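Shown next, in structure tokens, is the structure this report addresses.
Shown here: the complex without one of its protein chains, the others still in place.
Letters A, B and C name the chains as they come in the text, with residue numbers starting at 1 for each one.
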Amino acid sequence: MQSEHRHYTSPLAQRYASPAMSHLFSEEHKAKTWRLIWIYLADEQRKLGLPISKTQVKALERAQDSINLKRVATWEAKLKHDVMAHLKAFAEKAPAAEPILHLGATSAFITDNAEALIHRDALVMIHAKLASVLKVLHDQMLKYAALEMTGYTHFQPAQPVTLGKRLALWAQDLLADAQEIEHYLNLYRPLGCKGTTGTQASFVVLFGNDRQKVQRLDLAVVRRMGFSKPVALSGQTLSRRSDVAMLNVLAHIASSLSKLSYDMRLMQHTGEVREPFGKHQVGSSAMPYKQNPMAAERMTGMARFVITLAHNAQWTHAVQWLERSLDDSSNRRLVIPEAFLATDALCDAAFRILSGIRVDEAAIKRHLNRYREMFESEAMMMEETLKGGSRQELHEKIRQDSVAGRLKVKESRWPLSGAAEHQVLDFARRELKPWLRRNEKALKRSKEMIQKASV
Amino acid sequence: MQSEHRHYTSPLAQRYASPAMSHLFSEEHKAKTWRLIWIYLADEQRKLGLPISKTQVKALERAQDSINLKRVATWEAKLKHDVMAHLKAFAEKAPAAEPILHLGATSAFITDNAEALIHRDALVMIHAKLASVLKVLHDQMLKYAALEMTGYTHFQPAQPVTLGKRLALWAQDLLADAQEIEHYLNLYRPLGCKGTTGTQASFVVLFGNDRQKVQRLDLAVVRRMGFSKPVALSGQTLSRRSDVAMLNVLAHIASSLSKLSYDMRLMQHTGEVREPFGKHQVGSSAMPYKQNPMAAERMTGMARFVITLAHNAQWTHAVQWLERSLDDSSNRRLVIPEAFLATDALCDAAFRILSGIRVDEAAIKRHLNRYREMFESEAMMMEETLKGGSRQELHEKIRQDSVAGRLKVKESRWPLSGAAEHQVLDFARRELKPWLRRNEKALKRSKEMIQKASV
Amino acid sequence: MQSEHRHYTSPLAQRYASPAMSHLFSEEHKAKTWRLIWIYLADEQRKLGLPISKTQVKALERAQDSINLKRVATWEAKLKHDVMAHLKAFAEKAPAAEPILHLGATSAFITDNAEALIHRDALVMIHAKLASVLKVLHDQMLKYAALEMTGYTHFQPAQPVTLGKRLALWAQDLLADAQEIEHYLNLYRPLGCKGTTGTQASFVVLFGNDRQKVQRLDLAVVRRMGFSKPVALSGQTLSRRSDVAMLNVLAHIASSLSKLSYDMRLMQHTGEVREPFGKHQVGSSAMPYKQNPMAAERMTGMARFVITLAHNAQWTHAVQWLERSLDDSSNRRLVIPEAFLATDALCDAAFRILSGIRVDEAAIKRHLNRYREMFESEAMMMEETLKGGSRQELHEKIRQDSVAGRLKVKESRWPLSGAAEHQVLDFARRELKPWLRRNEKALKRSKEMIQKASV
Partner (left out) sequence: MQSEHRHYTSPLAQRYASPAMSHLFSEEHKAKTWRLIWIYLADEQRKLGLPISKTQVKALERAQDSINLKRVATWEAKLKHDVMAHLKAFAEKAPAAEPILHLGATSAFITDNAEALIHRDALVMIHAKLASVLKVLHDQMLKYAALEMTGYTHFQPAQPVTLGKRLALWAQDLLADAQEIEHYLNLYRPLGCKGTTGTQASFVVLFGNDRQKVQRLDLAVVRRMGFSKPVALSGQTLSRRSDVAMLNVLAHIASSLSKLSYDMRLMQHTGEVREPFGKHQVGSSAMPYKQNPMAAERMTGMARFVITLAHNAQWTHAVQWLERSLDDSSNRRLVIPEAFLATDALCDAAFRILSGIRVDEAAIKRHLNRYREMFESEAMMMEETLKGGSRQELHEKIRQDSVAGRLKVKESRWPLSGAAEHQVLDFARRELKPWLRRNEKALKRSKEMIQKASV
């Protein structure tokens, strides 16, 4: 029995999310990223003339990868401060740089800036996976653009749509979600070098009140991190408003995929469309005949988890005090990684379901025929109005006839699903295709990442 | 005793929100807006060649304002369908147009498109009020840009900031919120003419399968409404994803103002900054000496209400079924108006508090002096490091000295609040001022709207 | 156009909730209840020897009902304190008692104690309505105890149940909810007379440090209110924990009824069971043939509203500060009434749906027969195991056969729905019936209250 089986381990890491996403939120990756930020700080301070030598920076760079998390734990037990513990362990590996490490910085400098990198990478990963999901949706929606099927409002039969149209509606929501990630990343500004309470006072001292240099350091560090500029103003940390926006992006993906999962579950009920099902897969330990939409149901449950997690960010922001209160820390440590891991799992599940979607055209036709008379009545109402009838009187007549079961209609000349097919083609041509083209690189990256593992 | 005192009336309408916002969500305004949408539909159908006469359209236009909500109620009691009830009441006032009213439309055509207008107007109102709040913040933050005061992290004294800087941090969050409204409105696409299940089937019949005309009608109606184009795809309604985005915009404003309200309450505790207090105002019915931050506290409570309301939108979207499920209706009817009304009240309260903010410079100085020694220690640590000392050793020494109460430091040459003042000026110059200039019209409109009533 | 049509009015009061519940949360009822509490205080203080005359108490009693809310509003505009405003208006009507009104009290004494009465009455009303709902469920579940129908897990056909069993499952949840109301009311202790910060200091002074008398006053006032004893400890207000418990009771009802509404919507889809539908009712303004489960859908949406409202109580409690922070006030003013009104509407809707439930036995049989072979396979698996077969091998064989469509089974001797009928009868006999008998008075009261109005 491995030790990890003796304590709780999050099924997100073990069961649902991809190893790549899980690694982004590992202790190892955090430690490395923190060291990277310390190195950037020291090196940029050196360039701006502070008494830091190239040798010292080199010492840090050499030590970056020799991470000993046990040693960190020992320090933390004593100091009860995780950044200080990592700093001590880092300094031990690069004693030459010890005197100048973390110069002018506060813990939030390390944690917030490291998060800027980790969260960006995680968002880029989600964005790439959405690209894959959108690519499958694109292909499937074109394939089924004209396949007419019963529409459902109130989950009661309603005027027909096409399967492609349904897929396109999911795509439209997810496309908006993907663009929201882009928007978020465009607006995102990392903390940079702001000091203990955001005033840059330590840097003002270090640079002898040379505001130019203070600003250049602020800019240089975030440039090294790959961002265009730092946030204008901060307290000790970035405003936790940026978490709200980020987590809401994930929650929006979750609610779009939740809607998708419900639609899949309902279509699997009617038998028209099913999710993939493994050859040896067992649907039920007691009812051997069952083929349940388990992957879709899992998505519903996982989406719920993401949506509630996101609420934490909103409350954390709402109750912050002045330059900072630490009640964000324990909460964010749980909420942010788990929201990313669960969203990652959701995207992978969506990809697998949509790739292996099973369409039963016979069942679709059967359902459609059952209600055809009713469906024709709308066209009839329109045509009679064109001929001068009163829409309102016709509506009442059809209503009464159909309740009484005496509705008689003749077949319309036009497709029951109206312009559904054309809507799909237009949407593909004008919106989805161009976006996919702009995101070919993400798409390629994602293909490699998409988990092959079973749903 | 008026009848409205005998049943529950929302304090949002009676006590907190502005009459203007309250009117936007009144039964009267809804009825008028619905009629407007019916008129647009009929008139644009006429222009595209359907058998609708100018006389019919005129009849509708003439009847638009003669709204009799009692008559509507009578119809609704019978039909149990609110759109049909309004339609009947409208048709009675314009019998000539009765046969062609609502032609090709479904209820969601009326409700969703009317909401596009109402919600846009409500968002524009909130945006204008944010402009006013940002203008006050701009002026106050410049006024107090250099006023040094004790910083607080963990609500423990920390390196000094300036009052202007604190105000600027609030402004930075609210500026992002205001820009989010702009972003939302830019992306927003109304439903347009999509028919019962979004396929435009009824319009396809009406226009004899002329897809061009179907699209032209779709476009023309939303142009009349003042939007650039309709949504590409819909089920019976717009994807409820757009509610999620809209309500989150309001929730973001609420959480930014919640943070502001907490900061105000904490500063009122230290006595450094207070909200306005009326001459005859009673702080407590039992402790006559009290001056409580009641307006700020009210904001905290109201913000909480908005934030939880917004969760409804997310769940509604997440659990929608196929072309539409009606479980959105009763929920949105409550959630959307109340979220707007409460946000409106929040903005008004923020404006009043910030306009009348009372700053006690003596108290501020007193607090600052109390901790001055500790605050100087950071600069000392920096300066000793510049001279070759080890940052890490200095940190530990200061820590021990200060716990033991034997910390001795000399005064720094540089301001304790570092670059705070310059940060404020830079932020004003680069971000806030230009935005205010771009939004002068909104600002002007808002000034007229801002409630003069007491907090 | 009435003025109330020109501003927002909550559809809860106008459209969904019962007039009786709405009146409980009216301004009028609040004012009267506040005066009642003032009278109780004065009279009990008099009895305990404070210098208050019978004449003064009589003056208050005579003035109790002459409420002028306009006058209150005038005072509030000046004092910006609602309790003080009501106090002034009351005192004006009973000038003799003016000097001793509100003696030793703080605003929370009035508001919290008045709420104890209002919330109790509201809970009793909800409890009575649940009794009615449970009575209908009881009768319907016995009627349909043996009516076999297709079971659904994952909304895929599963071993048959009976309709009565489904109704009984709803009843079991709602019975637990009703008992939770009883439990809550049993534990509830009103604030009583605790003074400004809960220390009873003012009463200690008034009674010359006679602790006995202080306690007797505390007890006497809540006895007058109909409660057995006051809370042991409070700050300025009752711990807001009691709101959490109360709102969660409502949220539990809402989630039980939400589950019920989903089941109804799904059964209406299969056509087996439908909600009532009015003769003139219009299902859709565009698809005249439609009969949608609108009442059930409305319940889903309303339940969502209640559930999110309840979260407010939890957050309000979680962020209270020391003896009291006022951020509870604006929030509770909205959340508590609306949660009650919406729950009231939910109960009425459930009653109407369940009373008029339409069961299509032919459809039920049709569905059941379609899957009968599969359903028989479970019994077969059991019987073969009894004969010595391996359960595991049989499971795998049936799984493969049924995927391949070659499943062959013979009919079981025993009912497909197992013990479902007996479970229903046992539950009725052992749990539901005894509870209904214990609550006959509530039931009777409720019958009078249940809204006759349409769904």
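As a convention for this text, a residue touches a chain if its C-beta (ideal position, glycine included) is under 8 Å from a C-beta of that chain, and two chains touch if they have at least 3 such contacts.
Quantities reported herein were computed from a predicted structural model and do not represent experimental measurements.
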Candidates C:Ala89, C:Val214 or C:Leu443 - the one touching the absent chain: C:Val214
Per the touch definition above, residue among C:Arg120, C:His154 or C:Arg352 touching the missing chain: C:His154
Selected from C:Ser255, C:Ser355 or C:Gln400 as touching the chain missing from the view: C:Ser255
Omitted-chain contact residue, chosen from C:Pro19, C:Gly278, C:Gly356 or C:Gly389: C:Gly389
In subunit C, positions touching the absent partner: 50-51, 87-88, 91, 98-104, 151-155, 158-162, 165-166, 168-169, 172-173, 176, 183, 187, 195-206, 208-209, 211, 214, 232-236, 239, 241, 244-245, 248, 251-252, 254-256, 258-259, 262-263, 266-267, 303-304, 307, 311, 314-315, 317-326, 378-379, 382-383, 385-386, 388-393, 412-420, 422-424, 426-427, 430-431
Touch list for subunit A against the chain that is not drawn: 1-2, 4-13, 16-17, 19, 22-23, 25-28, 67, 69, 77-81, 83-84, 87, 102, 105-107, 195-196, 202, 261, 265, 278, 280-287, 292, 294, 297-298, 300-302, 304-305, 308-309, 311-312, 315-316, 319, 325-335, 337-338, 341-342, 454-455
Residues of subunit B (touch criterion as defined above) contacting the omitted chain: 153-156, 158-159, 265-266, 268-269, 282-294, 297, 315, 319, 374, 377-378, 381, 395-399, 402-403, 407
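The rule we apply is simple: only the chains that are shown with their structure count from here on.
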Category of the chain touch graph - line, ring, star, complete, other: complete
Most central chain, Cα average position: B
Leader among chain pairs (count of C-beta contacts): A-B
Interface residue overlap between copies subunit A and subunit B, same or different (over half shared): same
Where subunit A and subunit C are represented by their mean Cα positions, the distance between them in whole Å: 37
Interchain centroid distance [CA atoms averaged], subunit B/subunit C, Å: 31
Centroid distance [mean C-alpha coordinates] between subunit B and subunit A, Å: 25
Of all residues in subunit B, the ones touching two or more other chains: 87, 102, 195-196, 202, 304, 311, 315, 319, 325-326
